[in-house]
Each structure stands twice: as structure tokens, then as C-alpha cells.
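Just one protein chain is left out here, and the rest sit where they should.
Should a chain be cited, it is by its letter among A, B and C, assigned in written order, with residues numbered from 1 in that chain.
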Amino acid sequence: MSDPRIAIIEKRFQKVRRVIAVSSGKGGVGKSMIATALALSLKDRGHSVGLLDLDFTSPATHVILGVEGLYPEEEYGIVPPMAHGLRYMSITHYSVDEPTPLRGEDVSNAIIELLAITRWGELDCLVVDMPPGIGDATLDTIRLIPSIEFIVATTPSRVAFQSVRRLLVLLKDLRVPIIGVCENMVMNPGGYVREEVERLGLEYLASVAYDEEVEEALGDPEALRKTRFYKELDEVSRRL
Amino acid sequence: MSDPRIAIIEKRFQKVRRVIAVSSGKGGVGKSMIATALALSLKDRGHSVGLLDLDFTSPATHVILGVEGLYPEEEYGIVPPMAHGLRYMSITHYSVDEPTPLRGEDVSNAIIELLAITRWGELDCLVVDMPPGIGDATLDTIRLIPSIEFIVATTPSRVAFQSVRRLLVLLKDLRVPIIGVCENMVMNPGGYVREEVERLGLEYLASVAYDEEVEEALGDPEALRKTRFYKELDEVSRRL
Amino acid sequence: MHEWALVEGVIATAARFAEENGITEVTEVVVVVGELQQVEHEVLEFAFENLKTPLFKNARFVLESQPARFKCRNCGNEWGFTSEGMTEDVSEAIHFVPEMAHVYIKCSECGSPDFEVAEGRGVWLATIKGVKGDE
Partner (left out) sequence: MHEWALVEGVIATAARFAEENGITEVTEVVVVVGELQQVEHEVLEFAFENLKTPLFKNARFVLESQPARFKCRNCGNEWGFTSEGMTEDVSEAIHFVPEMAHVYIKCSECGSPDFEVAEGRGVWLATIKGVKGDE
């Protein structure tokens, strides 16, 4: 007759005040870096924050946070472990570092399962790190997570923005709230992205510089907090 | 009873001597740039070459090639149009610049359709530009395209290589031929990627420098041919 | 004319099935033709006549139409296909790659492109009948 998991998802988000998905039409634009930095800086600002990594085939937040061997507790569902002060859920809790060859249908099923059984408790904000593109994960989060909002990441490259424009058009068509667009890894400020974003009637959130120190800070949130990158994201989170 | 498209795919590749997929566990590492440059340089070397863009949600090769308004001919199947001397197939022939919100099942179906109806004719090499990750497209090309070989792209970043390692392990487990790994956008040569690749018993094909001129050359193969990037890829294609 | 490519697939698949089951003469091939792909039945028939191998010499080639049914994953709405109001480009795109429906068709209730093509997507080999070698 029917999938019993769908009906319970709304309840799981009852005490989560905001859900912000960091998404992009394109891969490698910094979604995971931005999602992690936003989550950490919202937490530093005194909020209770969760981080959900939905990029099952190339999860990255666990590398950025430098966590390993975390495991959710089973208690009337599953309760995500804490990682650097964040309620943190990732498929890597279960897959460790093995390849996860999942078809779209499997991705969809795994997302529904996680959304149905994960008990976030009370959160001011849940940040969701999305996979690239417009596939099962994007369509399911839009369909299933009540009042989800999007931050869309891009680089200054025309190749990246072409894909990002497609995602923005889709989100607009579907009337999904878009907080704004974050341009990342900017080397020469003053490109055309701001113009294009504003032409779509959307907010241009920030021009985040390319920052060599980001690579060094992988796996170490303390080091990350000291980077220019983090400070620029902190400014974005302040205005959220 | 059954899908009549599967049985005909092998025949479509009968006169295609090599099929090389450019893939990566990660997005934004330069798969599309590398695939396009390899295809062009193989062609410049006198080979007959095709280029197939299978990244349906963020197609990029049409932007890199600077082509628009191309349309396949219908003739006992479909015959891909020529683009700068390449037999060129992309979903953008049909979707133009509209968003393509496809679930995995749809991606799989569309790939099977394209493989079944596209008549490549005689080719020395077909280069396939893959979407990131290990999903329907990767699993279907492995399953359906006879004797496909992989070139795997990565950047020097540890975040990227973590995902790439997962793909390499999977391809090795499945005994899919791996030509080698191409490290792209290298700023400080001499990182750990070569070591990791060789530890997996695989060939480290090239360290391709980060090249500012690549962005300028988008949409203009003549300009692309003059970049350092192209020359480095040309060296890879020479050894193929 | 890409109908020829599809019929090549039908013949290859039916031939493979016949071989695996010891069928030496095929007497009937039933193909379900989904409405979404808008293939021409006459062209399919013409292609079959021209492409058939001796195995199919006396085979009836039966085409059955299946209306396309969409089911919205967002709101549950079900609806059918109409090419009315579609430009020729769009109609052609769906003809070649039926998944282009998700680019050009939206749920008639909620506007979502996230629907399932529950029925009538494309060409499908339904049944084949034949005579076994030892019969």
C-alpha cells in the first residue's frame, strides 16, 4: 500500500527552525566548504546547529571537519553524534571510506530513510550539504523537507554559472525560497555573476575570495576559523 | 517482456575502436575541459573522433566548444552533428539551455536511448564526458559500452582525492580498464596524488597546471589550442 | 527514421530470445508503442519488413499503442500526454529522448517537473511466438 516513512518526516523537523540547503548545479564550487563554514559560524554565534551531508557519492564534510569513527545513537530512531559542536549526520557514519555506488533510486531511498529516522531534536538551523546537479537528492529535499531554503554556490567561471543558472531557474519556477547566491573562489573580483544573479531578481550574497589557506585547514576547524574564507562566510551567516 | 534497446548497443560501437570515459568521483575537477581537449587533440593528430557528453544535469562541453543550435540528423537512427571536426552528441541538442531535472532512472533511460539510436559510424576514438560521482551514468556506461576505458581526473585537494580514490577502488574491483589518473589545476607541483595513485598500482598520467587562460578560451577551440593547458593534454593524448 | 534504430533493437532482442529458447521460426512479435515517444507505426512496420532476417520470414508484426500516463511525485496528480500547444522542436526532442518530458512538461496541478512516466514511455518488446526446432 504505501511507504510508512514519508508521513513521519514532517514531525522530525518540527523543532528545527530553519533548514538551509547549500546547493549548486555544478560540482567542485565549494558547496561542502561553504556548508561546513556556515554551520560552524552559526554555532559560534550561539545557535544550536545541525549539519546533514547528502552528497552520498562524494561526501566531503567529514574530511573538512576532520572527524572519524563517529556513530549515531539508536534511541527511538537515531540521534546524530556531535562533531565540533554540531549535530552531524553523514552516510560515512555507515559507509566509512568504501565506495558507495548508488543509483538515483537508492539515493532517494537512503535520503527518505535518513530523514524518517533521524531525530534532530531542537535546532535553530540545519545546514544541508547537497550533491551537485538536479537529481534525486535535490528533488527529494524539495519535496520532503518542509520550508527548506536554498543558498546556491557558484564559481566565477562561465561553465559553472551556466549550470547554476539552470538550477536557479528551476528553484524559481518551483517557488522554492532562495536565500541567495554565493560566488566562491573569486580571483579577480567584479565579474558578471553578480549582474546575472540580480537580473534573475535574486540576492548576490557574497564574493568569497580564493584562499590558499583553505586546503591547509582541511580537517581542522580551529585552523579553518582563522582563514579569510571563514571570515567571509561568517559575514554571510551574520546576515542570515 | 524486455527493453529492445539494450541488444543493439553493442552493434553501435562495432566500428568505434576505442571508448575513453573521462570521469571523477568529484565535480569541478576539469573532466569536461580534459575530455574536450583530449578529443580535439586526438583529432588534430589525424584521428576520427567523437565526443559524447553524458553529464545531463550540468553539461559543459557545448560551452567549451562554443557551439549552439546543432541538431543531429535522423537517418536510420540519429547521426551526431560535426562540431569543430568532432562527431558531437550532447543532451543540449534537445534541452537547449533549459533545466533538466532528471532522476537517476531517467538519466539511465536517456543514456540507454542515446546509446541505442546514435550512429557514430567509424571512429578511432570516442571520448565520453561523465557526470561526477558513482551513479546511474557511471554504472550504465560500464555495463553497456563494450571495452570502455577510464581516465580519472582529480585536483590536488585532499577533499577531491578522497572521492576519486573511492571511484578508483570501485573501477579496480570491477576490473574496468583504467588508463590512468590526470591531476589537474595543480598550483604547487609535487603533492601526494602521484604517490597515492602509484600505490594503487595505477598510472599517473600528468600533472596539469592551473592555467588562467583556460577561462578566456571557453567557447573558442582556436584560443584553447594556444593554452598551456591544451599543450599538456596534447602530451597525454600523444601517449594514448 | 530513428524508428529504424528501435526496430533493429526489437529484431536483435527477439532473435536473441529465439536462439536462447530454440525457436527456429518466429510467428509473431508484439511490440508495445508508448504514446510519449510519438513514433510512427507505419515507419515501424516498414522498417520491420526491410530489416527482418529469415527467422522472421513469416512473422506477424503487431503494434499495440499504450497511452502515456504521468504521476506527479510532488502532489500525486495523474494525467495524460497531449502534444497540443507543443512546438515542433519540443515534440521532436521528446521523440528522440522521451526523458526530455521532464524539461518541457510540468504537472498539470502543481507545476512540478518531478513526475514519473508510469506508462507509455517508448518502444517495448511484449511477446514473441514461434516454432521450436524439434516440433
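Note that in this section a residue touches a chain if its C-beta (ideal position, glycine included) is under 8 Å from a C-beta of that chain, and two chains touch if they have at least 3 such contacts.
The model shown is predicted, which means the values in this text are computed figures rather than measured ones.
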| item | value |
| --- | --- |
| Displayed chains contacted by the hidden chain, counting the whole assembly | A, B |
| Of B:Lys15, B:Arg143, B:Lys226 or B:Arg239, the one touching the omitted chain in the full complex | B:Arg143 |
| Residue, one of A:Ala110, A:Val164, A:Ile179 or A:Val214, that touches the chain absent here | A:Ala110 |
| Selected residue (touches chain absent from view) among B:Glu122, B:Asp173, B:Glu195 or B:Glu235 | B:Asp173 |
| Footprint left on chain A by the chain that the document does not show | 1-8, 11, 72, 74-78, 91, 94-95, 98-103, 106-107, 109-110, 113-114, 116-117, 119 |
| Positions on chain B contacted by the hidden chain, ascending | 139, 142-143, 170, 173-174 |
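Here, only the chains that are shown with their structure count from here on.
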| item | value |
| --- | --- |
| Chain A and chain C, separation of their C-alpha mean positions in angstrom | 40 |
| Separation of mean Cα positions, chain C and chain B [Å, integer] | 29 |
| Set of chain A residues in contact with two or more other chains | 139, 170, 173 |
| Residues of chain C whose C-beta touches two or more other chains | 113-114 |
